[in-house]
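Only one protein chain is missing from this complex, and each of the others stays in its spot.
Labels A and B are assigned to the chains in the order they are written; within every chain, residues are numbered from 1.
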Amino acid sequence: MGRRNLIGILFFSIFILLFPLVGRISAVSHYVDIMIFVGLTAMITMGLSLLMGYAGQISLGHAAFYGLGAYTSGILTAKYGINPWPALLAGIFLSAAVAVIVGSPSLKLRGHYLAMATLAFGEIIYIIFNETVSLTEGPDGFGNIPHLSIFGFKFESILANYYLVWAVAIIMLIFLLNIIHSRVGRALSSIHGSEIAAMTMGVNASRYKIQVFVISAAMASVAGSLYAHYVQFINPPVFDLFFSIKLLMMVIIGGMASVWGAIIGAALITFLPEWLLFLEDFDILAYGLVLLLIIIFLPKGLFSLPGILYRSVTPRLKSRS
Amino acid sequence: MFQSENILEISSLTKAFGGLVAIFDLDFTVSRGIIKAIIGPNGAGKTTLFNLISGVLSSDTGDIIFNGQPVTKYKPHQLAERGISRTFQTVELFSEMTVLQNVMIGRHIRTRKGVLSVGLKLPASRREERAIFEKARYYLDFVGLEEKADQEAGNLPLGQQKLLEIARALATEPKLLLLDEPAAGLNETETEMAAQLFKVIRDEGITIILVEHDMNLVMNVAEEVLVLDYGRKIADDKPEVVRSDPEVINAYLGVDIEYA
Partner (left out) sequence: MENYGLINQLAQYLITGITVGSIYAIVGIGFNIIYNATEIINFAQGEFVMLGGLVMVTLVHTVHLPMPLAFLITIAIVTLVGLLMERLAIFPLKETSVMRLVIMTIALSILIKGLAMFVWGKNSFALKPFSGDTPLSLLGASIVPQTLWIIGITVLLVVLLSLFFGRTIIGKAMSACADNLEAASLVGINAQRMVMLSFMLSAGLGAVAGMIITPMALMEYDRGAMLALKGFGACILGGLGNFYGAVVAGILLGLIESYGAGLISSGYKDALALGALLLVLFIKPSGLLGSAEASKLKKF
């Protein structure tokens, strides 16, 4: 997958490994907890960035797959006493199956039509979470979801969950980078380069679009299951349309055609409300403003920032020597 | 196995854009293993014909038989798989990818590994990736671009971009190669080298259909010449016969021979 990505993964893993040290500083000790949500969110945005940046498809329905994972895990474990691991697998299969059923007709749609279709799908699932009270307890949600455990070790503490979530997220990152640097990734990017040439080279775009859609749905589902087992309580608002819109925003703000950007976007948007907390009720105003500024000044997303800084510094260094 | 003598048989092919008939009731065949040139004035329908043969456009009426098999309504990827590949008059490279990656896309149709396999880097998919890489290098070598492998394709000069398109097309291991004005914009030496390259490709057993305005090149390499005018066939014969055909001269020079 290229040396740069390998080095990136190495440094990023070290960062993740050491990050919990901030927990020692009392003012920011809750950052470890927030980072768990960043990790869960990043699992979804990474898949979305492959879908948007490479397959050129938009989705405003990924909160639904997150929810399908969470509810499948939650219901099977808390209500039917099934072991969390097979429940997690069941969530993946359900999400993947739903993605195939919804994706096959939807991905034939273009642009805004696709946005609307995925949005409608997400909203319908959200309504189902609210209305099938016998199964989901409706708007009240339900608790008593057990923590995950493996070989007798229970993922109970914040720290244990932090490492679990980020281990999964990094595995997903590697998985996606592998795809991007393979015949599949090349095929997907070829479609952006020249659709007509890609066609005559035998690239069957629609097949990969579906595959990527299904994979991103499965990843969102895993994130949902992990969420349910960490928080131990689920209710519908977590999985609503506005979360889908936020996910989309994270991908674009991070830098659309980059899974790294998707992680950065997830981190920024997840931490932003925390940093704007001191503004109290005006946080929403500041939130909008920050987004606006990023869109105006960083057209290629946050991920392009280091490059821009680098380029603005190097000429000066060169002229000095 | 029985192999028909003609690699391509086209009958009563018609394609109109709104009121404009770009190809009208066209019949012709291409025998296996030759270089056949298609010439004709601007707007005669040559590129449209390529678009029909490669499945980019679908015809209004008519039949296309490729390698003994009717392929009239096939999609581009199905045709690529069966062995039709092409280049473009207006270069269509994946300009933000490297030269090598462009050729690697050419291997796409000849490789199989899916999303899960490449994502998990299963041993079989590593082997396949390795093979893609090596084949791609081979075809780059073949057209003489091996030194440019890691450059961005969009940064190459036009002549090399055209060569790269040929390498990419060859990487699909075609039986029939469609070249749309491959020499346009090339200088004399480059054109001469291109002519050599076409002959080598033909000698490897790949049939070539060549759309070209450069008459010297056409007369030099082609075994047969089809002449189109306003989407119709006005001649289809050996180069030397076509060259002296009054109707062809008329179409090309705009001189009305009968009254001249």
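Points worth noting:
Rule of thumb we're sticking to: a residue touches a chain if its C-beta (ideal position, glycine included) is under 8 Å from a C-beta of that chain, and two chains touch if they have at least 3 such contacts.
All figures in this text were calculated on a predicted structure; none of them were measured in a lab.
The undisplayed chain touches these shown chains across the complete complex, A. Of the candidate positions A:L119, A:L226 or A:L302, contact with the unshown chain belongs to A:L119.
One of A:A97, A:I150 or A:I284 touches the chain omitted from the figure, and that residue is A:I284.
Of the candidate positions A:I170, A:I196, A:M249 or A:L305, contact with the hidden chain is made by A:M249.
For the chain left out of this panel, the touching residue among A:S73, A:N130, A:N161 or A:S182 is A:N130. Residues 52, 58, 105-106, 108-113, 115-117, 119-121, 123-124, 127-128, 130-131, 241-242, 245, 248-249, 252-253, 256, 281-282, 284-289, 291-292, 295-296, 299 of chain A touch the missing chain (whole complex, contact as defined above).
Simple rule for what comes next: only the chains that are shown with their structure count from here on.
Separation between the centroids of chain A and chain B, computed from CA atoms only, is 43 Å. Every residue of chain B that touches chain A in the complex is listed here, in rising order: 54-56, 76-77, 79-81, 85-86, 88, 92-97, 101, 104-109, 111, 113-115, 118-121, 125, 128-129, 132, 168, 172.
Contact residues of chain A toward chain B in the complex are 175-176, 178-179, 182-187, 189-190, 192-194, 196-204, 208, 211-212, 215.
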